[in-house]
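Left out: one protein chain. Kept in place: all the others.
On to subunit A.
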Amino acid sequence: MDPKITEVSQTFERFKAAVVRNDFDACTRLLSQLKVLLTSFTSLPPLFQETSNAIHELTIARDIYEHAVVLSVKMEDQDAFERDFFQLKPYYTDARGRLPASPQEYPILGLNLLRLLVQNRIAEFHTELELLSQSALDNPCIKHAVELEQSFMEGAYHRVLSARQTVPDATYAYFMDLLAKTVRDEIAGCSEKAYDRLSTSDARQILLFSSDKELLQYVEKEHPEWEMKNGFIIFQKVKDSVPCKEIPSLQLITQTLSYARELERIV
């Protein structure tokens, strides 16, 4: 056995032990050590050299990055998640022909989709989605994220929140909590436009609060413009339903002038 590989495996074992202990300081320290050690392996992306230990090295590197991604979720660090995920991705795409598929692949891809959804990066979400095969889309972890996005776009927020109970993996909980917050903001924004007024108890139900107190705190913090009166929330609607009475003269003038200028150019 190559001494470098032995060293990496040993450090990795210690790292895994630290993860189990939830000793995050030790984890991060060991992880950076591991990453430095990995740079000496030439069979890893982007070099992909065909060395005798290539498969072994690739497998262990993939394993390390998978753990790194999961660790970043545990530490609730989204930036670290993104970094580690991008380091991991070549092992799923470019090294597909060299390695047996990892059982962690779909859960992690699903996690990434969820992260993009939480960060409201829908365009990237769809770009990632295009990379997945039909069989991948049928995987429960991926499907979960895809259905969430759909419900989210449609506005079926209750479905989004009830998906919290059916998470395919424990690691998903962190992002689901973040998503719940996004959903609440969305609901608040929609309600403001859709209702004239809501009774406090209804509002509490719609905005998914367990007590009136939480609701009051939320309204004070996020929407101070809402008026609370006699057990009702009255949404301050801008009364702009009256069609535009005054003529937007400045805009009209600039438009007409530009027509004149263009016409002059033609004639």
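Criterion: a contact is a pair of C-beta atoms (placed from the backbone, for glycine too) under 8 Å apart; a residue touches a chain by one contact, two chains touch by 3 or more; residues count from 1.
Everything that follows uses one rule, which is that contacts and distances are computed from a predicted model.
Enquirer: Pick, from "Ribosome biogenesis protein YTM1", "Glycine cleavage system H protein", "Probable 26S proteasome non-ATPase regulatory subunit 3" or "Large ribosomal subunit protein bL21m", the protein name that UniProt gives for the chain of this complex that is not shown.
Expert: Per the UniProt record, the undisplayed chain of the complex is "Probable 26S proteasome non-ATPase regulatory subunit 3".
Enquirer: Return the single residue from A:145, A:198 or A:219 that touches the missing chain.
Expert: The missing chain is touched by A:198.
Enquirer: Which of A:170, A:190 or A:257 touches the chain that is not shown?
Expert: Answering carefully, the residue with contact to the hidden chain is A:190.
Enquirer: Using the touch definition up top, pick the residue from A:10, A:42, A:150 or A:217 that touches the left-out chain.
Expert: Considering the complete complex, A:150 is the one touching the chain left out.
Enquirer: What residue numbers in subunit A mark contact with the hidden partner chain?
Expert: Interface residues of subunit A facing the absent chain: 122-124, 126-127, 129-131, 134, 146, 150, 153-159, 162, 186-187, 189-196, 198-199, 202, 206, 241, 243-244, 248, 252, 255, 259, 262, 265-266.
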